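In what follows, a structure is listed as structure tokens, so that the remarks can point back to it.
Of the protein chains in this complex, one is absent; all others appear in place.
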């Protein structure tokens, strides 16, 4: 598969869905040239949205972060996070009672709604089990894994409540060569011990794509799926999810997959993007 | 959880999504009282759609089958099958070349589109591997498992093509006490041997729900998700899928789960419907 | 299956292999009547060994602990722990270099041998990666899960070293109703992220049974497998392991499985002991 220039690919679409990490930025910050890319999209009248497996904060907070890192173009109304999908789900299915969460206080505050009490697993004690109506896994920070993961298991063994996992990511990069374990791996640890079926949100699941599609349709009601391109650095989330949702997909080589391994990984998984580009900045 | 009368539950919704097998019919045929239930829906002005993990034939053929079994109300335009979703996907992603399929001739014919050649795995020989552009798992009948499953593996080892699984069901009932192994289990056998990631369609994945939602919106543009009820007999497909999609769910006890085990299975899996009803005919 | 008196079962064997936790003791300490049971074995001239999925300390330290809890009969030479098997393996396969371990200092000291450096994951820094020759998972205590589990993954991504898991237990009981997550679950979290195959020791794997059998043969060279009974409270470790090793098995109801659920669990798993007894003290 030839490596194409991103601009040559992008100009054939009316809307572009971007993954964030590994595509627009990395552990060092925003990729040089990203602003020029957004200027190009504006000039070409191509809309854009960011689809991110992130439940650590609100879209507003995510947008502030983009802005502070030099991309003010990504406003809150252009961000669809797996945290938003989880918050919607909880609003629908758990309208009252007490939700226990794994994650930072910022993550917990975001899912707070009227009529629902929010408690961090860190502050929760098993004496409070009776009033719990859901357990939500938001982020890998904000609690003590040594003690709080066992606490979560004991909660689930004592009371049958829905468990929502607000991101499917298993790891995330923290430097050029090092990873950290993400909340999706914590979910994989807890689920078999709880003997429950956890409800997971995030790419490649199509709900987040559908949400983005609804945003895009609201702006341009004539948009069809053929007009949309998903751009990501990860085959098993971005590319598989885009393929399943029925939109074209573009793999960029600025994140999880390096140029020399791209063909190998595509062949090894069978997950094939429509295009490969070096970077969104080319 | 109290067992409610289906009519009392249904009258609070504007559209109802039904699973087929175990809900409207079983191994003995259509459940007595189903036609009266559809008359009730018509009188109450409640729309309905059937969401089925079935890729063995076209919606028209499925509708004929419903009609021949005494439910002419289920016309082709009211059926959303996982086979439809798979056909859409192939139309998008595999517009040309040769598709090899596992399934009956009827199933293969349904996914046929202009410009694409269709070959049953039964007729396929490995000499033809070079021209293959996709492998599709449609149905458990129409081929020889002893020889054709190994043939499928050898095809996938020689050429990297997308693999589409058009139904996630693992088994299906063939009599009061006996099951048959379904194509979803065949997929689970082949996937680890192929070292590829198979793309699967069918409940609980939300794509089929979204498709049905689009049908429902086309009839009634003011419909919201809160107006829709998913009715099914299986927790891990119908109820989990409806819950994830954000619509209310109702478990009926005419299929996979008997009345005496319902609470146990709900507690054991943590997948909780909004309602339990004896049958759609009550 | 009838519930039998343990003495009636035991007197037909020449050697008895006991699991420890849930059989001889529980979260409250040694079960009342255990000493009388050992007196009965002595009188009947039946030998005994304890097979335990434990790598938190040496057999000598385990024996001291039994003694301090009122069972001096269980001397170090009667204990076969999964930690011993792991230590043997490391002695064979990793005779030099540096072994990084997850566990308490006591656990680390036990696997120390001449010519090998031992470092806790807690003290380890990734700059030391080059000199590492193995990673060993011993115990769930003694390190910070929030940071050290990611450190272990990054070590394994940078250097290809064998990973040894010295206990397969997924959880362990800490009170009447509460569990803690054990090192076997930590292994299940790390293994897919590392893309390595971990080497696991502990019941139901037959190596620990074989080790115990060799101990028993050393005392009585005429012993055959038909003369041995494995007694445990867990179907998937004690009973499955004993069955596979080809010795008779006895499930006791003082641990993981309560009397009312025994038949259900046996039917649900298909793992069938030869006998069920209320307790080893009956």
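Letters A, B and C mark the chains in the order given here, with residues in each chain numbered from 1 onward.
Just so it is clear, contacts are C-beta pairs under 8 Å (C-beta built on N, C-alpha and C of every residue); 3 or more make two chains touch, one makes a residue touch a chain.
Because the structure is a prediction, the values reported are computed rather than measured.
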item: Displayed partners of the chain not shown (whole complex); value: B, C
item: Touch with the omitted chain, as defined above, among B:42, B:76 or B:126; value: B:126
item: Residue among B:26, B:92 or B:188 touching the omitted chain; value: B:188
item: Residue in contact with the excluded chain [from C:84, C:161, C:216 or C:231]; value: C:161
item: Footprint left on subunit C by the chain that the document does not show; value: 88-89, 92-93, 156, 160-163, 194-199, 201, 205-207, 210, 225-226, 235-236, 240, 243-246, 266-272
item: On subunit B, residues whose C-beta touches the chain left out of the figure; value: 126, 140-141, 144-146, 149-150, 153-154, 157-158, 170-171, 174, 177-181, 185-186, 188-189, 192-193
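The rule is short, and it goes like this: only the chains that are shown with their structure count from here on.
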item: Furthest chain, CA centroid comparison against subunit B; value: C
item: Gap in Å, rounded to a whole number, between the CA centres of subunit B and subunit A; value: 28
item: Approximate Å spacing (C-alpha centroids) for the pair subunit B, subunit C; value: 45
item: Inter-centroid spacing, subunit C versus subunit A (mean Cα positions, whole Å); value: 40
item: Per-residue multi-chain contacts in subunit A, two or more chains; value: none
